[in-house]
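All protein chains but one are shown in place.
Should a chain be cited, it is by its letter among A, B and C, assigned in written order, with residues numbered from 1 in that chain.
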Amino acid sequence: MKKATIVGATGFGGLGLIEIILRHPGLEIKQLVARKDAGRPVSDVYPHLKGFCDLPVYTPEEIDYSGIDIAFFSTPDRAGMTLITEFHKRNIPVIDFSGDFRFRTLEDYAVYARNKGMEDTHLSAELLPKAVYGLPEKYADEIRKAKIVGNSGCFAICMTLGLLPAVEAGILGSETIVCDGKTGVSGAGKSSGEANLYPQRHENVNTYREGKHQHLVEVENILNRAGGKNVRILFVPQIVPLNRGILVTSYLDIKKGHDTAAILKLYREYYRAKPFVAITDRSPNTAEVRGSNRCLIRPLVDERTGKLLVISAIDNLVKGQAGNAIQCANLMLGFDETTGLAIPAFYP
Amino acid sequence: MKKATIVGATGFGGLGLIEIILRHPGLEIKQLVARKDAGRPVSDVYPHLKGFCDLPVYTPEEIDYSGIDIAFFSTPDRAGMTLITEFHKRNIPVIDFSGDFRFRTLEDYAVYARNKGMEDTHLSAELLPKAVYGLPEKYADEIRKAKIVGNSGCFAICMTLGLLPAVEAGILGSETIVCDGKTGVSGAGKSSGEANLYPQRHENVNTYREGKHQHLVEVENILNRAGGKNVRILFVPQIVPLNRGILVTSYLDIKKGHDTAAILKLYREYYRAKPFVAITDRSPNTAEVRGSNRCLIRPLVDERTGKLLVISAIDNLVKGQAGNAIQCANLMLGFDETTGLAIPAFYP
Amino acid sequence: MKKATIVGATGFGGLGLIEIILRHPGLEIKQLVARKDAGRPVSDVYPHLKGFCDLPVYTPEEIDYSGIDIAFFSTPDRAGMTLITEFHKRNIPVIDFSGDFRFRTLEDYAVYARNKGMEDTHLSAELLPKAVYGLPEKYADEIRKAKIVGNSGCFAICMTLGLLPAVEAGILGSETIVCDGKTGVSGAGKSSGEANLYPQRHENVNTYREGKHQHLVEVENILNRAGGKNVRILFVPQIVPLNRGILVTSYLDIKKGHDTAAILKLYREYYRAKPFVAITDRSPNTAEVRGSNRCLIRPLVDERTGKLLVISAIDNLVKGQAGNAIQCANLMLGFDETTGLAIPAFYP
Partner (left out) sequence: MKKATIVGATGFGGLGLIEIILRHPGLEIKQLVARKDAGRPVSDVYPHLKGFCDLPVYTPEEIDYSGIDIAFFSTPDRAGMTLITEFHKRNIPVIDFSGDFRFRTLEDYAVYARNKGMEDTHLSAELLPKAVYGLPEKYADEIRKAKIVGNSGCFAICMTLGLLPAVEAGILGSETIVCDGKTGVSGAGKSSGEANLYPQRHENVNTYREGKHQHLVEVENILNRAGGKNVRILFVPQIVPLNRGILVTSYLDIKKGHDTAAILKLYREYYRAKPFVAITDRSPNTAEVRGSNRCLIRPLVDERTGKLLVISAIDNLVKGQAGNAIQCANLMLGFDETTGLAIPAFYP
């Protein structure tokens, strides 16, 4: 059995990891770490875990670095930025959930950080060139060998998977892609402040950070590295009253001569060997991916305007976070990519 | 007191009318008509009306045509198409909630009907040229004199109000506008079938009729009559788990040289005299218009891509339906446009 | 026009008052006061008020005591306990939303405070004997003359109105009454902490403070003063995923010989002259009272067990808070009890 340590174990990201590792045949938890809730069994924080996982939560100072095969950092931006070097020094591979290691240059990190309203100097800059972007559908080979993986952002995964086949096929008709995103509230985490109190979120929908969401940078990076030429995303996120789920509707200008059948074929071929991407010719529902690691994608060409429409859906806490991280870990640890992740959605 | 008859009184549209008329100082209900629930007091169908409105519901055959100042048809598409002629013959002005009288040509109606999957021959074709489109922010003068008003579709109102100022200013940079819409479930009406059962809608978001929603036709008509040149809308609607609310995020290519400040000024001037349109520089929330007749609009220019972004929000049952109809009725009956409608949103 | 000052103006209670006063023909707002948000227009805090109420929010230090006809304290427990004396000194009648003035004795207050986990010494003890309990269906005469009214708790109103007729009729068969309550989340207020974040409340129901909710004391007080003999309530509250609404299901042992018809008659007679209590023989829905000041009550006798079942429903923010306060204010200021409050529920 391989052993995993989870730092930031008591947020939704940490919880997601625990739940998947519980059903993973080759992975088990070595230590749970979190500043908050330290000293209590995790099943005291999350009573539904009682009998399944009753491990105690340790402070970062109490980390035992021996015998760890992989470490997950499910910490907020910048919270684990320096602690990660302790694992790296000891040659323990790390998968980080924040944006700290999603970029190779200080410039890109700085744009990301400023979009999110944070301090923009990186505290472990020397590690950035070594970090691999955690999108296994695109970078499986790099991830297999990586020592630091920056797990993709939830919105970024949903957008990127929806756009890659069209971008790589070179069919874009203009540089600008419009992505209209909708996300459930859990994406904001377990302690996300007054704006996410039930009465403010229930029976409400609104846009936020229009054109300035921090995930923009990573999506544009990936698309341009994948063959896009100066692709620019206009991304408008919206919060909708769901616990889980992201739906992104993307609008692309494409060159003439591609109809829905051809595009479906292109997408199906692109993802043929990718176990977690399902191409469909029906309208995706977020409920159909809830609790699963699947990304559901429907591409179609609008005949009236000639635009390519791509609708993609994921569970923001699974394929958008913990599930994607375990998928990366499977690659890094030599397991089959789907180990522990091959379960259908939780419906209804 | 002016007297109103409501046909289709026991759906959500009819209910919306009853609730507004109850607080309208110059309008009262003459007769409630509905095939379903006929013979019962309306407060038996909607117990919250008890003590406020206990009028009985009559069948269409029992309509008393005397002394009616205005008739509202809150009936499904095609259900009132011929009965409306009975009112028209007697010179009673009618406001129809369906799509039956939103078009001036049989061709436009046929496209609308086919998009909605209905029979496409019009049964009262002779009335079409007389019908006025019920968008009071644009057609107040025609509505004042109209005998038949086709109340705008809920999505259509939200889109059109968001797009008109830009289109009329002649700043569009391309013919295609992308509109990404999100609607609550009540828009589908009170008896809308298995797809709208609670377990199927709760904790779920999905697109539907991508690029083929029936409201497309009327929006393009209005925009092109208002100065647009071959404007084409790519409209993708989404159902979100709300009772009430529509949010539309529109993406327009515009000519260079317009920044957010200039566009805000343009929008504010365009709607200066329109009591129900509020231009804002903050992200609109559907909760801020719930229960009110207000349309909240935020236009902003995305500097990275040069696109104009317009976010517009309404309550689909008020400004998107019954409130808009009363606004039209106020114009037709000589009341101030805001009579009975000047109440703030119901929050939280 | 009478003039009202609202202290604690930017919580949900203050907002509820503003919304009702906006439609009240005899009352207007003199000053809005709140520590938080001071210096901003209230329509900046609640954008849906823009154009309806744009008054600024003042700090408590900036209160202008001249020309106030009534003051509402929509502040948390103990926050206004001493400031209220400033109004009282100036002979300005006050309605307080907290539990600070719901009790006549220090002992009762202390039990209440301890149940809520607060400091239990009262800081304005000299005012307690003058305070009147704000339940207008029972204490209208005292309220008319009162200078300090302790507005009833939301759960307390719903329970008390459901139980009073049976208790006063002397038909109880035992001293213990079971009350099973369900409340929406807005009852916890606008800034209620991590437990009320959307992901924790959505798709969740749970009990809390079983048998120890702070409203117990006031309900038992009122029932025993009204003729109950050592009535004891076993009250178990539950949070359900609603914004607004309280439903209480009460179970009473009664003496033999009373069937549902007789009890319905008893209840209807008891509340005959009470405009906001509606007795029904159908199952109440919280949606039928949402946004209204109505309390809906269904009493029925279970023939198999002989118990009396009473189901009562209110909107916790209206009849459970701001609406009830305005009802009290109407009595104190000489208006008809229903002024500003006679609107039907907001449905759906």
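Rule of thumb we're sticking to: a residue touches a chain if its C-beta (ideal position, glycine included) is under 8 Å from a C-beta of that chain, and two chains touch if they have at least 3 such contacts.
Keep in mind that what you see is a predicted model, and the values were worked out from it rather than measured.
Asks: With the missing chain put back, one of B:S124, B:S192, B:N224 or B:T260 would touch it. Which one?
Replies: Hidden-chain contact among the options goes to B:S192.
Asks: Just one of C:T10, C:S43, C:N196 or C:N243 touches the chain that is missing; which is it?
Replies: Checking each option in C:T10, C:S43, C:N196 or C:N243, the one touching the absent chain turns out to be C:N243.
Asks: Decide which residue listed in C:I311, C:I326 or C:L341 touches the omitted chain of the complex.
Replies: Of the candidates C:I311, C:I326 or C:L341, C:I311 is in touch with the missing chain.
Asks: May I ask which residue of A:Y65, A:Y208 or A:Y347 touches the chain that does not appear here?
Replies: A:Y347
Asks: Using the document's definition of touch, tell me which of C:T59, C:T105, C:T121 or C:T207 contacts the absent chain.
Replies: C:T207
Asks: Contacts of subunit B with the missing chain: which residues?
Replies: 12, 185-186, 190-192, 194, 196-203, 241, 243
Asks: What residue numbers in subunit C mark contact with the hidden partner chain?
Replies: Given the touch definition above, subunit C has residues 176, 178, 180, 182, 199-200, 202-208, 210-211, 232, 234, 236, 238, 240-245, 247, 249, 251, 283-287, 290, 298, 300, 302-307, 309, 311, 348 touching the missing chain.
Asks: By the contact definition given up top, give the residues of subunit A that touch the hidden chain.
Replies: On the subunit A side, contact with the omitted chain comes from 12, 15, 19, 22-23, 46-53, 186, 202-203, 243-244, 278, 280, 282, 285, 287-289, 291-292, 294, 343-348.
In the analysis below, only the chains that are shown with their structure count from here on.
Asks: Which chain has its C-alpha centroid farthest away from the centroid of subunit C?
Replies: Result for max centroid distance from subunit C is chain A.
Asks: Could you grab the centroid distance between subunit B and subunit C? Build each centroid from C-alpha atoms only and quote it in angstrom.
Replies: 37
Asks: Can you give the whole-Å distance between the Cα centres of subunit A and subunit C?
Replies: 46
Asks: Among the residues of subunit A, which are close enough to touch at least two other chains?
Replies: As it turns out, subunit A has residues touching two or more other chains at 199-200, 202-203, 241, 243.
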